[in-house]
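Take a look at the structure set out below.
For this depiction, one protein chain was excluded, whereas all remaining protein chains were kept in their positions.
Note that the chains take the letters A and B in the order they are written out, and that residue 1 is the start of every chain.
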Amino acid sequence: MSEMKTAAYICQGCGIGERLSAKQMAVVAQKEGKMQLVREHAFLCSAEGVQMIRDDIEKEAVTHIMIAACSRRAKTEAFNFPDVTMTRANIREGVIWSQPEGDAAQEIMQEMADDYVRMGCAEIKKMKLPQGTPDKAQNKRILVVGGGISGLTAALESAEAGYEVLIVEKQKALGGWAARLWKRVPAKSPYTDPIDTGIVDLIASVTQHPRIKVYLNATIAQTSGAPGRFLVHIATENGAAATEEVGAIVQASGFTNYDINKLPELGGGKSQNVVDQAGLEQLAIEAARQGQPVRRPSDGGEVSSVAFIQCAGQRDESGKHLPYCSGHCCNTSIKQAMYFKDSNPGIDTVVIYTDLRTPGMGEDFYRSGQNRGVTFTKGMVSEVAAHGNSCTVKFKDIILNEDSSIEADLVVLATGQVPNSGVNIDLAEDAQAEAKPVSILNLTYRQGKDLPQLKHGLTDSHFICFPYETRRTGIYAAGPVRRPMDIAQATEDATGAALKAIQAVENASLGRAAHPRSGDLSFPIVRLEGCTQCKRCTVECPFGAIDEDEKRYPVFNESRCRRCGTCMGACPVRVISFENYSPDSIGNQIKAVDMPDEFSEKPRILVLACENDAYPALDMAGMQRKVYSAFVRVIPVRCLGSVNTVWITDALNGGWDGVMMMGCKHGDDYQCHFIKGSELANYRMGKIDDTLKQLGLETERVTTCAVAITDSARVAQLINDYAAKIQEIGMSPMKGFA
Amino acid sequence: MTTPIATSQTILVVGGGISGMTAALEAAECGKQVILLEKSPTLGGRTALLYRYFPKLCHPVCGLEINLRRLKGNRNVRVMTMAEVSRITGTRGKYTVTINIAPRYVNGNCTACGECARAVSSEIPNPYNYGLDKMKVAYLPHDMAYPLRYVLDPSAIGTADAEQARAACKYDAIDLGMQPETIELTVGAVIWATGWQPYDAAKIQPYGYDRFPNVITSLEFERFTDLRGPTGGKILRPSDGKEAKNIAFIQCAGSRDENHLRHCSRICCMASLKQTQYVREVYGEEGKSTIYYIDIRAIDRFEDFYQKVQNDSTVKFIKSKVARVAQDGNSGDLILHGVDTEGYHRYANNHDLVVLAIGMEPSVKGVDIPAEIIADASGFLESETSGGIFGAGCAASPLDVNRSVQHATAAALRAIQVINKTAGVEI
Partner (left out) sequence: MNELNIKYHNNFLKEVEENIEEGEWIKMCMQCGVCSGSCPLGPYWAHPPQELFMMIRAGKREQVLRSDSMWMCTSCYNCVVRCPRKLPITQIMHGIAAYANNLGMAPKIQPTRDFSILFWKNCTRTGRVNELRLTLGLYFNDGLVAGIKKGWAMRNIGLGLMRAGRLNLFELFKGHECKDQKGIHAMLKKAAEIEQRHKHLTA
C-alpha cells in the first residue's frame, strides 16, 4: 500500500460560506489537522468540485480525504471515491442548520465547526481503506436441512439459479407433511377447490436435478465453520457417516403437530373418532385409495356429520397450550369440510370458530366452502365427549348466545404447528437437557448448537423490514420452523431463504459483510499478543461469530461477522479494531477537540450516536432547523455495542463535561439492528458509575438514551435538557490535566 | 436524463416501495445489475408514510434508512424516479421496456438546501400527508426522501414561482426546460412491485367519508399520529381541531365485500389494533378505542399483540359490521348504528372520530400490464412460472410488510434464475 497522503476539502455551499469562516476551518485543517492538502470550494458536490477531488486523487496521489460539507448521509452519489479512505465532517446539518442565526451564536458555532474539522482530520489519519478479509471462503454449495415442501422448494430454486445443493432429510422419503395431505388449499385463481399438492412432481424434479444431492434417513451430526466453508458431518441411520463442505445453510426443519393427547377435554386421545387435521388427511388418503368415502374410524360406519373445532390448543392465554395462531388451519378445515361435501353433499359439516381467518383471496375459498353448504358458527367449545360411535360437542354459541351442543360422527381438531427448532440455546444448560430437544444443526459454535429462537420456539427474525435477518450468518430458517404457515407461504418463504443463502455464499467469496452492513469489507482484526483471554468478545458477539481455541483465545470467523463492532466495544484491553473503525479512530477524535478551560462557561458534551437511528434523527433535526446546544460534538458509531468504555474515560479525563450515548430501544421489542448493542451499552455504562466516583465526578456526566429515527424534535430537546443539567452540575474539574 | 446501460443481464424492478427496494437490493447484493424504477419523485413508497409498524411499534423509516444505506453503498443498483413503464415487449431473457420519465425540473446539482422552497409562494395539497395539509410547489417529498433532491411541481411551470425558484438556486439546479422523455431499455427479467392503493372510501356510501369531516381512513390516521404529519402527532378532529379521544375503528371498510373488494386485505385488523395503541400513547387511560369487526385476523404470532390489546382497558371490541354512520349536526360527533351480533344488541354509539380500516387495492389496476402476468379476481398479479416477469409484494397479493419483503426476496431469486439461465452463468 502506498504512503498516506491526506487532503481536506471545505465546502462553502448551502450557506456554510456565509454563516461560517471556511477560511478558518481550512486553517484548522492545515495547522492543527496537519492535512497535507487543504482546499476550499464554493460548491464541492458540483461536477467541478468532484472533479477537483478526483484530480487530487489521481495527480496528487491523495489517499485519505476529509470532506467538511453536508452530512455523510447526503450527496453520496457525488462524494463516491471507492479507492480512497474518506470521512466527512457534518458542517451543514450538524452545525449551520442546527444553530440559530445571528451574531450572538457566531463564536460558539464557529468553534463547533472547527472542532468537527479537527475531529475529521484526527479520524482520517487512523483510518485505512478496508482490503477485505483474506479469509475468503469459496464454497458455494447450499445445504438444505429438511426435505418437506419448504426444503424441496429451497433446493430446487437454488439449483435452478445454478447452485449445487445438498438435501439432508431425517425420514426415509422426501415430501414431509405435504406428502401426507390428500389435497391442498388453492394458491391461485379461482380459489374455489382443493387442488393436488404437486408434491410428487416436486420430488421428481428434485431427485432428477443434476445439481441436487439427497441424503435420506440422515441427520446433521455436526456443523462447523462459517459461510463459504461450513463443514457438515452427516449421520445416516445405517451408521454410515459422510462429511460435506457447503457454503450456506437453509434450515427447513418444519413442524410437528401439536400433540392431540394434550387436549383430553376436546376428546384428544379419548376416541378414535376425534382426530387432528393430519389424522383427517390420513383418513381421506386411505378412503381415496379404496375408492370409498371417509369412514368412521371406530367402527367403519358411515359418516353423516363432522365437526371441525378451530384453534384447538392454540391462541391459548393460559400458558398450557400454544399461544399463537397457526394461520393455515381455518383454510385447512374449509378444505377438509369440502372433502366431505364433495363426496356427499348430504354430510353435515360444521366449523366452530372464534375468528375465521382466511386472509387475502382466502376469502373466496371461505365463500366456496359456504357455497358447498359447510356451516360456520362462532362458538367456544368447552368439551367433546365420546360415547359409542358418536361424539357430543358442547359449546357456547356466541351468535345465538346460548349453550349448545351438537352430535358428530367425526370431530376434527385444528391443532397447531410446533416448530422443529432444536435446542433453545437461550435456556440455561441444565434446562436445555431437561427439555430433551434434538439439535437440528449441532453447530460447534461457542454460543450454542442451534439457531437462536425468537419466541414460542420459532426461529423467526425479529425485524419487520428484514424477515430473513438471522443471528447466524449464512444460516436461514424457512417454512414453519420460522413461523407457522401454509404451503403457499412456505413456498415463497423457502424461495426467499434460498436467495439469502446464495447471497451469503457470494458475500463470503468476496469477503463482504452481510446485512445490515451489506458490502462492508472491513472486518475485526485482533492483536492476539495483547489478549487476556477474558472471553467477553466471544460471549457478547450477537452473531456467534467468535469461537475459542483450546487456549481460550478468540477465533474470529470473518464470514460469520456482521461488522457491528460489539467485540471491539467489549474488549477491555482494546486489541480488536477494524481498518476504518477502531478505538483510535474514535479516541483520536475525542482528544482532538479544542477544550476550553474550566472558567470559559463553554462545556463540551460528547454525543456518541448510533449511525442508523440517532444520527439520522440528528440530521433531520437539522433539516427541520431544530436548534440544539452548540456545546455538543457528535460522533456516529456503528452501534452503541461498539462503544468501548475507554472512550468514555478518555473523554472524562480529557475534560469533557458530559457524555451522551444515543442508541436504539432495547428490551423485548428492541430496535437495535445488531440485536443487543444498545442493551450491552446500557449494561456496560451501568458499571461506569464506580469509575466516575473514583475520578470524583458526578454520575450524571454519563448518560444513555433511547432515540428512534423519528425523534428529530425530541433529540434536540434531549440535548438541550442535558446541556442544562451539565450547566447546573458545573464544569468538569478534569480540564487541563490531560 | 442519460439512459442507463441495461442488457439482458439486467433486472428491472418497477416500484420503489419496500417490496421494490427489497427485490432490487437483494438481487444486487447477489451481484446482479438492477434498475429500480419509481413513479413518484422519491423511493420509500407507502411504508414511509406510516407512523409505526405492528406488532413491534417500531418506525418504518428505520428500515428505510438501512435500505437506503444499502442502496447508497451498492453500485449495482441504478435508481430512476418519476419514471413509469408504458410498454413491455419481448420474452423471458430479453424484454424491451418503454419508460416515460416526467420532468422534475430539478437536476442533479440540487443540494437540498431548500432555497427554492423559500422563494416560491404557491401551495398544493401535500400527497405525502394524503392532502391533509399543503406544501410549496417547490418541495422535498419528506425528510427521508431519496434522492434527496427537490421537485418543482408542473403547476408552477410558466408562473412567477418557477422563475423565483430558479433565481433563488445558487447551484443551477432548477431546469425549467426539462421535457418529458421516453426511453427504451433491454432487460432480462422484470419484477413488478407497484404496491397498493387505498380503496376509494367515498364509495362506501353509508360511512359518509365524503360527507362527514370526522370520518377518515386508517392511512390518514397514520399521518395524524406521526410527528411529521399535519397535526404534529396530535390526534385532532378535522372538523374543529378538537382532541379526538373516543375513536371508532371500522374494520373491513371496502374489504370482504362483494360491492367493493371481494378479498380480505389482511393488514387492516393488525393496523387497527396498532392504532388503538397510538390512542393510548397520546391519551393514556383517557383515550377510548372501539373496534367494530367481523373477524379479528391476527395471524400467527401477531396473536400476541391481539391478546395484549384485548387486555387493554381502553379498547373495546364489538363484533359487528357497522350499518351506517350519522353525524350529530351541531357537535360534529358521529353516531354509529348497528347490531352487536354476539347475542343481538342494537347500538347507536357516539364517537369523536371514525377511522375506516380501508381496504387494499393493487396499484396495477388501470395499468396496462403485460399479458404474461395474469390478474386474479381482485386484480392482484399472478406470474406464469415460465415467464420472466414476476409480481412482488402487494401488487401480487394483499400482504403485510414482513410478508411483502419475503415475497420480494423470492421474486429476486426468480429473476436471478432467468438471468443466470439466459447467460449460462457458471457458479
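Some observations on this one:
By definition in this document, contacts are C-beta pairs under 8 Å (C-beta built on N, C-alpha and C of every residue); 3 or more make two chains touch, one makes a residue touch a chain.
Remember, it's a predicted structure, so these values are computed and weren't measured experimentally.
Considering the intact complex, the chain excluded from display touches A, B.
Note on the undisplayed chain: of the listed residues B:A119, B:V137, B:V151 or B:C252, the one touching it is B:C252. Listed residues B:V322, B:I373, B:L399 or B:V418: the one in touch with the omitted chain is B:V322. When you scan A:E18, A:E107, A:E407 or A:E429 for touch with the missing chain, the hit is A:E407. Checked against the full complex, the candidates B:G338, B:P362 or B:G388 give a single residue touching the omitted chain, namely B:G338.
Although one chain is not displayed, its contacts with subunit B can still be listed: residues 206, 252, 256-260, 294, 319-324, 337-341, 344, 346. Touching residues on subunit A toward the chain that is not drawn are 305, 348, 350, 356, 366-367, 370-371, 373, 375-378, 397, 399-400, 404-407.
Note that only the chains that are shown with their structure count from here on.
The mean-CA centres of subunit A and subunit B are about 23 angstrom from one another, to the nearest whole unit. Listing the residues of subunit B that touch subunit A in their complex gives 18, 25-26, 29-31, 51, 53, 56-67, 69-70, 72-74, 108-109, 111-113, 143-144, 147-148, 170-171, 226-228, 256, 262-264, 266, 295-304, 307, 319, 341-344, 374, 376-378, 380, 382, 397-399, 401-403, 405-407, 409-410, 412-414, 416-417, 420-421, 425-427. Touching subunit B in their complex are the following residues of subunit A: 13-15, 43, 45-46, 70, 74-77, 140, 157, 160-164, 188-191, 315, 317, 323-327, 353, 355-364, 378, 398-401, 455-456, 458, 460, 462-468, 483-485, 489, 492-493, 495-496, 498-500, 502-503, 506-507, 515-516, 518-520, 612-613, 616, 620, 623-624, 665, 669, 671, 673, 708-710, 712-713.
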